[in-house]
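Shown here: the complex without one of its protein chains, the others still in place.
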Amino acid sequence: MSEVILATVSVSKHFGGLAAVDRVDMTLHRGEVLGVIGPNGAGKTTFVNVITNLLPITSGQVYYKGKEITSWPAHLIARLGVARTFQVVKPFKRMTVRENATVGAMYGAGGRGRSAAQAIRKAEEVLEFVGLGDQMDKQADQLTLAGLKRLELAKALAMEPELLCLDEVMAGLNLRETEAAMDLVREINRRGVTLLIIEHVMKAIVGVCQRVMVLHYGQKLAEGTPQEVLNHPLVIEAYLGQKFARRQAMGKA
Amino acid sequence: MSNLKPETPNLQSKKPMPVTRWDRLLGTRRNAVYLGACAVVLVVLLILPHMSLSGFVLTSLTTALLLAVRAQAWNFIGGYTGYAAFGNVAFYGLGAYGTAILMTKLHWPFFLAMLVGGLVATVYAVIVGLPVLRMRGQYFAIATLGVAEATRELVSSPQLSRLTAGPTGINLPFFRPAGLSGAAAAEAGSIFFYYVAMGLVVLVVLATWWLTRSKLGYSLVAIREDEDAAKMLGINTTWAKVAAFALSAFFTGLVGGHYAYWRTFILPEEVFNVRYTLEGILSAVLGGPGTILGPVVGGGIYDAVSTFLTFSKPFGIDLGQFHVTILGVFIVMVIVFLPRGVADFFGRRKLSWGMFLENVRQNRV
Amino acid sequence: MGILIGQSLVNAVLLSGMLALVALGFSIVWGVLKIINLAHGSFIMLGAYVTFTLFSLYHVDPFLTIPVSMLALFLLGYLIQTYIVNWVIRAPLLVTFLLTFGLDIILINLALFVWQGDVRSVSPAYAGTGLTLFRDPVTSQGVQVPYVRLAAFAISLVLAGLLYLFMSYTKLGRAIQATGQDKDAAQLTGVRVAPTYALTFAIGAALAGAAGSLISVMQPFDPNMGGGYRLRAFIIVVLGGLGSIPGVILGSVLFALVDVLVGISPLAPLKDGVAFAMLVLVLIFRPTGIAGKAFY
Partner (left out) sequence: MKLHLSALFCLLVVMSLAAGCMAPAPAAAPSKPCTITFGAAVSLTGATAKEGEYVKNGYNMFIEDTNKQGGFKVGKQQCTISVKIYDDESNADTSAKLIEKLVTEDKVNLLLGPYGTGPVFSASAIAEKYDVPMVEPGGAGIKIFTRGFKNVWGTLPAAGTYLKSAVDMILAKDPSAKNVALFIENDSFSQEVADGITPYLKEKGLNLVYSEQYPKGTKDVSSLVTAAKAKNPDFVLGASHLADAELVVKQAKDIGLNAKAWAFSVGPSTPEFGTALGKDSTYILGVTPWTPAMKFQGQDIYGTPLKFSEAFKAKYGYEPSYHSASAVATFIAFQKAIEAAGSVEPKAVREQLGKLDVPTFYGQLKFAPEGIIVKPMGVVQWDTDGKMVSVWPKDIAEKDPLYPAPPWDKR
């Protein structure tokens, strides 16, 4: 098995009394695609936020390529080669698409010693790759949702990361768009980027992930290949339970 | 902010953001007309002093230029970085005091003293900025306002009076051009301070132009648009913000130095007058924050308007009592109908009165 | 020495009452409308002048003028919010900042036109009288409690109390709270935002008016008096924490204590500077203020 690129040791994040992430251990190997699934509020996004130290960690350690990076400044973690996208897209609205990606190219893992001009070239290359080549001069806030998701991806890729955390890049995309996105993700992985994917869209998970981890109320419920996990009794219970809940809620509304 | 990219073609996108089109217009290096306009203005400004204007007109122009610099300096932190700094007068005052103290106590030459005065302000900005820039929005605004007030009291406190002469202020050496006297000397003086002010404008505009093409510039706008996303892309936001704050402080400090030597005296209540902060911000907003030339133009317009209100009797009516009131009304009007500043005019394909109402509609409840 | 400390504490307590009233209106406007009202100082100033005018022209007792100035400022505030501030309320913070600054200039200069720049002062016959605590039999010195300040203190607390009740037990009050917490959600539950904002702003102005009336009895004033109070309101609200009436009171007590204690120390000339240093520290280490979080 290849080198461990990211490892978390009983990572926890508490908001007041509530444990959003509860003693989660995880290892991620270079070149792997790990899916993290779980019902809403299971702590998936929080988990990523803690790894990238967008939120201060409560307890536990995070290791990147064997080096402990627990609560390093976020920008340093990013420069190490850990990129992420946001579930709620965060484009730089009053910049053009090109400029958005350029920022990533300037400050990411590959940004050091790169001149503005070089960064711009890099950005254009990445934008072509994610399929925004024809919209580089648009204002970011004029893109469609699908476009914004791609832009989110482009910003991350422009950083030339070794590890890329994708937070629900497929959510809200229609079937065709999802297909396209999945191809894109596979392609990214084929180019040697390790992926940590948070998804609701099971299709996508099964389609691209080699390994899946299930979070429930912040705790790790199960781990294994997609098939194993999806047939895991606890997982089914968790999801069905949630489905019932949702149905009842709809009944009320 | 698209002026980040020189080669950006000037294409019409469906629903252009005003700020951007303005930026693009100003930012496109190959835009001959734009360069031409700059050149024309530059030449005009260069020859103006020699068109035998009265000392008064020269002084008025000088104040306009200085205001332009203050506005553009604020633009670094307020316009590009999106942090509403309300304490820039602290840097203005420190620049003035630094210059005054160096010129009187150590008898340094003016330009050196002014430069160091600016650096004093810069250092102060770094020290203050590290804690204060951790706050956002209104809290930051208030904190900076507080810092400015506190700085004034500190400078005029008996504890520091050995250095700053406390509240009684400092007299600077009087500008006396060698070998000249009377009217000639006076004119030489006016011209000297005019050109220094103009030099500062050119300097600050070039600095902005450089900034918008530099990595720092990119990170500042990224921070303005979304600080978390910026962090996640590997931007050291703390450092970037402090840098912007320091840059802002440096130029504000330089203006302070110019002021001190020009006025030949400084008093705490004068050089730390919150008026200076607000004029700067208003000019920047008037012209269009986050643009290369907007604040400079805004400074010119603001000064012209207030000078006009002070001196003129439109339709023979003496505004007398009311000119400050009218200035207030003018500010309110601009804020209500043109919150994006004059830059807004350049964001539209065709200008119509409708745009004002549109602005209101965007922001009202 | 004992008297010095005792007197200082009394001063602090009495001062805090008045400051609370100064900050209260500022605080709800900020908390609910999310705007810093730079014209708050001018509202206080106008309140003072209402009292001054009634007192000097018709010899109305200053304390009886409080309702008048509150009503006057309430109306003014309502109009300003409805016809000016509501127009830009959703614009970036800078815009509302500058707008209220413009209003401030206008109000001050109109006041200068109407009442001139003279320093005014309202001195009823009973001004300065008070009761003496712990009178020392020998020197017959003691801790003085001036009636005027005592009354002002009481009135401030009463108004604060009334506001609290209004906010938590009336329909309107709750509507204001709801709007403050989440404008859009409130809208969904049928709250009409624009008038609610206007009402809030008006209440803030009315409280400022009351503060002005009280101040006019305690201190000389002129049209430019407002600035200082505006900044004090800032500090107090931040100290106490945005969005809670008890917070405001806590903040003003804190401010008053610091103000008075620094006042009897060699740092006296740095009074405000110390206050601001305190402000910055609080903002850094406890951005929600000391009593923070709670909401109107």
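Think of it as A, B and C in the order they're written, each chain with its own count starting at 1.
Assume a contact is a pair of C-beta atoms (placed from the backbone, for glycine too) under 8 Å apart; a residue touches a chain by one contact, two chains touch by 3 or more.
Keep in mind that this is a model prediction, so the values were computed, not measured.
Though it is not drawn, the left-out chain touches B, C in the full complex. Considering B:Val41, B:Leu130 or B:Val329, the position touching the chain not shown turns out to be B:Val41 (whole complex). The residue touching the chain not shown here, chosen from C:Val88, C:Met218 or C:Met278, is C:Met218. Here the missing chain is touched by one residue of C:Ser27, C:Ser42 or C:Gln144, and it is C:Gln144. Shown as candidates are B:Trp108, B:Tyr195, B:Phe308 or B:Phe337; the residue that touches the absent chain is B:Phe308.
Although one chain is hidden here, its contacts on subunit B can still be listed: residues 25-26, 31, 33-34, 36-37, 40-41, 44-45, 48, 53-57, 59-61, 63-64, 153, 156-158, 166-169, 171, 174, 181-183, 185-186, 189, 263-265, 267, 269-270, 275, 297, 300-301, 303-305, 307-308, 310-313, 320-321, 323-324, 342, 345-346. Along subunit C, the points of touch with the absent chain fall at residues 1, 3-4, 7-8, 11, 15, 109, 112, 116-121, 123, 127-130, 132, 141-142, 144, 146, 148-149, 215, 218-222, 224, 227-229, 232, 259-264, 268-272.
Keep in mind that, in the parts below, only the chains that are shown with their structure count from here on.
Averaging Cα coordinates per chain places subunit A and subunit B 42 Å apart. Look at where the CA atoms of subunit A average out and do the same for subunit C: the two points lie 49 Å apart. Those residues of subunit C that touch subunit B in the complex are listed here as 30, 34, 36, 84, 86-95, 97-99, 101-106, 109-110, 112-113, 183, 193-194, 197, 227, 231, 234-235, 238, 269-273, 276-277, 279-280, 283-284, 287. Those residues of subunit B whose C-beta lies close enough to touch subunit C in the complex are 78, 84, 86, 131-132, 134-135, 137-139, 141-143, 145-147, 149-150, 153-154, 156-159, 274, 278, 281-282, 285, 289, 321-322, 324-325, 327-332, 335-336, 339, 360, 362-365. Looking at the complex, you find that subunit A touches subunit B at residues 52, 54, 73-76, 78-79, 83-84, 86, 90-96, 98-99, 102-104, 106-109, 111, 116, 119-120, 137-139, 141-142, 155, 159.
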